[in-house]
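A single protein chain has been removed from this complex, and every other one stays in its place.
Labels A, B, C, D, E, F and G are assigned to the chains in the order they are written; within every chain, residues are numbered from 1.
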Amino acid sequence: MLNVYLSGEIHTDWRDQIEAGAKGLNITFSAPVTDHGASDDCGVAILGAEPDKFWHDRKGAQLNAIRTRMGIEEADVVVVRFGDKYKQWNAAFDAGYAAALGKALIILQPEEHDHALKEVDAAALAVARTSDQVVQILRYVLEGTLPKA
Amino acid sequence: MLNVYLSGEIHTDWRDQIEAGAKGLNITFSAPVTDHGASDDCGVAILGAEPDKFWHDRKGAQLNAIRTRMGIEEADVVVVRFGDKYKQWNAAFDAGYAAALGKALIILQPEEHDHALKEVDAAALAVARTSDQVVQILRYVLEGTLPKA
Amino acid sequence: MLNVYLSGEIHTDWRDQIEAGAKGLNITFSAPVTDHGASDDCGVAILGAEPDKFWHDRKGAQLNAIRTRMGIEEADVVVVRFGDKYKQWNAAFDAGYAAALGKALIILQPEEHDHALKEVDAAALAVARTSDQVVQILRYVLEGTLPKA
Amino acid sequence: MLNVYLSGEIHTDWRDQIEAGAKGLNITFSAPVTDHGASDDCGVAILGAEPDKFWHDRKGAQLNAIRTRMGIEEADVVVVRFGDKYKQWNAAFDAGYAAALGKALIILQPEEHDHALKEVDAAALAVARTSDQVVQILRYVLEGTLPKA
Amino acid sequence: MLNVYLSGEIHTDWRDQIEAGAKGLNITFSAPVTDHGASDDCGVAILGAEPDKFWHDRKGAQLNAIRTRMGIEEADVVVVRFGDKYKQWNAAFDAGYAAALGKALIILQPEEHDHALKEVDAAALAVARTSDQVVQILRYVLEGTLPKA
Amino acid sequence: MLNVYLSGEIHTDWRDQIEAGAKGLNITFSAPVTDHGASDDCGVAILGAEPDKFWHDRKGAQLNAIRTRMGIEEADVVVVRFGDKYKQWNAAFDAGYAAALGKALIILQPEEHDHALKEVDAAALAVARTSDQVVQILRYVLEGTLPKA
Amino acid sequence: MLNVYLSGEIHTDWRDQIEAGAKGLNITFSAPVTDHGASDDCGVAILGAEPDKFWHDRKGAQLNAIRTRMGIEEADVVVVRFGDKYKQWNAAFDAGYAAALGKALIILQPEEHDHALKEVDAAALAVARTSDQVVQILRYVLEGTLPKA
Partner (left out) sequence: MLNVYLSGEIHTDWRDQIEAGAKGLNITFSAPVTDHGASDDCGVAILGAEPDKFWHDRKGAQLNAIRTRMGIEEADVVVVRFGDKYKQWNAAFDAGYAAALGKALIILQPEEHDHALKEVDAAALAVARTSDQVVQILRYVLEGTLPKA
């Protein structure tokens, strides 16, 4: 059984695509909370409001860290997706975190970011362009079979 | 003696400011290669040209990784600077790498990036706004003295 | 599945509250022996009496350590509760032990102890005031859902 | 050469006593910042004021953690002193942190705290009552000589 | 669930006593091969005879090491029994191996060996005299209950 | 239950022999992808063609590394088979990788390679000549029984 | 200061070339014993003759392992050279050992071995063809300077 953590971009349905494509494979997927609002406000919603946005964010980021670090630490494979928009520093942070733990790292990103992601890519065992390629990699790793030409 | 690795932005003189400010403290500083051209092209300059930019970048990023990983692994404190421009995913990657190794992490960044860096900041022991604050932290950690009010 | 170790104060029913509140979540809770008398006397009850109270305590504390260290080491999340009374050094010891192992740490404590617990809190990913907040954190970490406003 | 970290109580001169007694031994001592005011306020003094005391404390505790964790991690022996007053949860936290890292732990404490410290003592290789006993232990460990009867 | 490895003396039925006494507890026991003849000769029986007794022993000891190291590494608790006869250096070796891995160690030995085993005992969380005491410890660790007075 | 990773030579049916011989034992076997063509071309088949054979190989070798490293890291026992032909450097690499992780290592190789494999053999707990011997070792490790004379 | 371990082929003067080229750089080089005869016979020369070549080799390989493992474990960078002749399984074993420890790995090998070494190369941060390239990498890593075009 393979534990796969799906880190990064939360504005498209790439996680659903991968989970759907991997149906039938012996994989357990995990991921951060992908509800953007909940992810931003969880800290103050549970532990009380903060007038200063910096500490508002800190409270939330630390609660999210409980989940994300556990997800990465328990994963065999960490997939990190970089999308078109936003800074996405948390994605790169997760990639560094996973790399330092020796996790098998797959980066999923459009070609336009190749140069900016070169250090991240260099720590990965695969750089994929599509969710489907990630599925094919997971199937190959588990079952040794390749997509038909 | 304190080993401090200065990661991140390479277009301003923040490293020089910190090293100058820390003169007299028992600190050894290390850093990535900050010559942008050399950093980009080191791989092909030494190991031979690559027609494909992706592998050109890979060869260079892997050589740089020899230095950067050693710098982080040997550091007691890792300072990661985020500037105004560029994607800076390698900086966030270094922060994640350092966090996973349990290094004391100091993030140096302008306030405008606070929300985008909230996960990175949440893994740090300090978020500084100026190089001078970083120097004051290092002095306090080593000598227990605070700046005069 | 989440392993949660509930460390600290054993004179109120906070563990029961958390376990009741977390009913239905995929969590396995563990805890020290909370029968105060058994916890104090287990060593001599099993291994023979000691005339010197110091060694009486030592024998017991070492037996309890078999359980508490295993509980912390196997936990994903360690909750440490500080109450109103007693020295509670064992609670702070557990927090330090968990922090050094990189466990996700939640401190549950009344505001009056904030200053005295500042080093402990600074190693935690959350500081909660009520058992219910701990439950909400665990639910959010597992299911991504927040309490209704 | 022996690295010894002196953790805990900062209101008496026990550290000075140990360092004076150990003069001539091949030991490097380290310790937290023992200036109580600086220790409490370092965070806001360097990184800016916080209206909320909780975050005021957090900023300071995290800066102090840079020094204390490094001190413990680099130590061969960690001495933790519990005095007569205050909660001293940071001392117990340091003891737990050191224990989890497998450090040789010496607890220095008055008999009156024996029962309350039994879990902490049970993780230690020695429980001393006086600074002089700590010095004798360090001398014995380094040179194999005992105090004259 | 508790993994308990029963190391040491193989000439009495102490392992059976413990397993019988622990019936009903959630424990998985493991142990070395206790058939003395098989343990001595396994190497040459499988991999071919050796004219030199030293290598005869080496081949066997290395096969046994596959099982014993795995047993210790997977254990939560390691019980090491010292009996009346023989050198029993393998038992002391296992105790040292378990101690270095931070396992909870219980030594089961007659009083007459107390002085000779003082370094081994000092690394243990309990020194028991009877198999029944070991059972009581395991029951207390798992269920928090003590034997009736 | 024993996890056994079968590394090395992929041109004979030695893995099938071992798995057949071990039928009934509580073992989970894993192995690299043994379809030579798929193993060589997986990288470009999934992630796109490379004109340069060096990077063609790199892409494939990195995908295979996801599976092989996971196999070794999760294994209790790593069996590495050296056959008659080819360089088999990946087999020796796997043996070194497993040795550094402290895995129980069994080398399966013909006598003619004894001298060339002496460093590899010296890191192993057994050097076997036949698949049947490997099965006998696994049975002995699990059940303590030897083949009948 | 950089610790560099030079593993592998011992029949050409590649180590001398690298050490000469790196003169003036702050590097400490280490290596296996490169006297082929001494390396083969050290075990029996010191510890007594063995009639069986297998154990003759074992005794020597284990003595050499004291040096080689220490060399790899203390290294920041491990260079592994594959030459034209012999099986060189010990070189590949060292590469795997270094990779599992997370060492920065540089492979030095002629192009003709590219396919056979693809798994080894895929674990490396650089694949060099000449000793001079290795020197240039080490200079770049330490000083950030590239060879003149």
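We adopt the following convention: a residue touches a chain if its C-beta (ideal position, glycine included) is under 8 Å from a C-beta of that chain, and two chains touch if they have at least 3 such contacts.
Remember, it's a predicted structure, so these values are computed and weren't measured experimentally.
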Contacting the left-out chain: of G:L2, G:L63, G:V79 or G:V141, that is G:L63
Option from G:N3, G:Q17, G:T34 or G:T130 whose C-beta touches the chain left out:
G:T34
Since one chain isn't shown, list which residues of chain G touch it in the complete complex.
33-35, 38, 41-43, 45-48, 59, 62-63, 65-67, 69-70
The missing chain sits against chain E at residues 53-54, 57-58, 60-62, 64-65, 68, 82, 86-101, 113-123, 127
Taking the full complex into account, what residues of chain D touch the chain not shown?
2, 76-77, 104, 125-129, 133, 136-137, 140-141, 144-147, 149
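Rule of thumb we're sticking to: only the chains that are shown with their structure count from here on.
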What pair in A-B, E-F or C-D shares over half of its contact pairs, by residue number, with A-F?
E-F
Centroid of chain B to centroid of chain G, CA atoms only: how many Å?
31
Nearest whole angstrom, what separates the Cα centre of chain F from the Cα centre of chain G?
23
Hey, what residues on chain B touch two or more of the other chains?
62, 65, 127
